[in-house]
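Reading through the structure tokens given below for one structure.
Note that this complex is displayed minus one protein chain, with the remaining chains in position.
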Amino acid sequence: MHERVLLIEDEPHIVEALSFLLTREGLSVSTHADGSNAAETAARLTPDLVILDVMLPGKSGFDILNEIRGTEGMADTPVLMLTAKGQSRDRAAAQAAGASMFMTKPFSNREIVANIKALLE
Amino acid sequence: MADPSKRPTLPSRPGRRFRDAATLLPVVGVALLITPVMTVFTRADSLFGLPTPFVYVFSVWGGLILLALLLGRRALRINVSK
């Protein structure tokens, strides 16, 4: 059974790129492009891993993460956070919010795939 | 005014002598000119053809001036006005 990844990201090209990469690695990718009701989507899908952008229209990635962590059964789901701002305070905020990992855009394909695999194991 | 550094700490001997002389001079003048002392010296009626009182008064007067001149010069030299 393929591990399922939920990608919450609003930039269509980045969604496309990550979907291509992860599919190629044999993962099943679902996407969600909006901040609002992203947590509901996650609760519905109960993915094995969530990739979450920090800057989303409608709702901040941190808020979504909180909601995910509050969802039953998802407290321990690995969450990889992505940000384009790349500031240390975002990293700290992400860790405080319970992110499993934090990566800055732009990222290396090899690195993000390796990280995702590591998080899934 | 006076420069304190140049002020002698003790009155020097010449200074004290000057002081005594300057103090004494008018006393001598008073004694010779406005006391009965002068009648002692003017008993003779004339001296060198001049009236004795005239000669006496003017001689003493001149003498006082001369001494005052010497003392005054000295005063300037030893700077007693300080």
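Note that the chains are named A and B in the order they appear, and that numbering of residues resets to 1 at the start of each chain.
To be clear about the criterion, a contact is a pair of C-beta atoms (placed from the backbone, for glycine too) under 8 Å apart; a residue touches a chain by one contact, two chains touch by 3 or more.
Convention: contacts and distances are computed from a predicted model.
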Select, from "Adenosinetriphosphatase", "histidine kinase", "Biotin-dependent carboxyltransferase family protein" or "Tripartite tricarboxylate transporter permease", the UniProt-recorded name of the complex's unshown chain.
-> "histidine kinase"
On subunit B, the omitted chain is touched by residues 1-2, 4, 7, 19, 22-23, 25-27, 29-30, 33-36, 38-39, 42-46, 48-54, 57-58, 61-62, 64-69, 71-73, 75-76, 81-82
Which residues does subunit A use to touch the chain missing from this display?
-> 10-11, 13-14, 16-18, 20-21, 24, 55-57, 84-87, 104-110
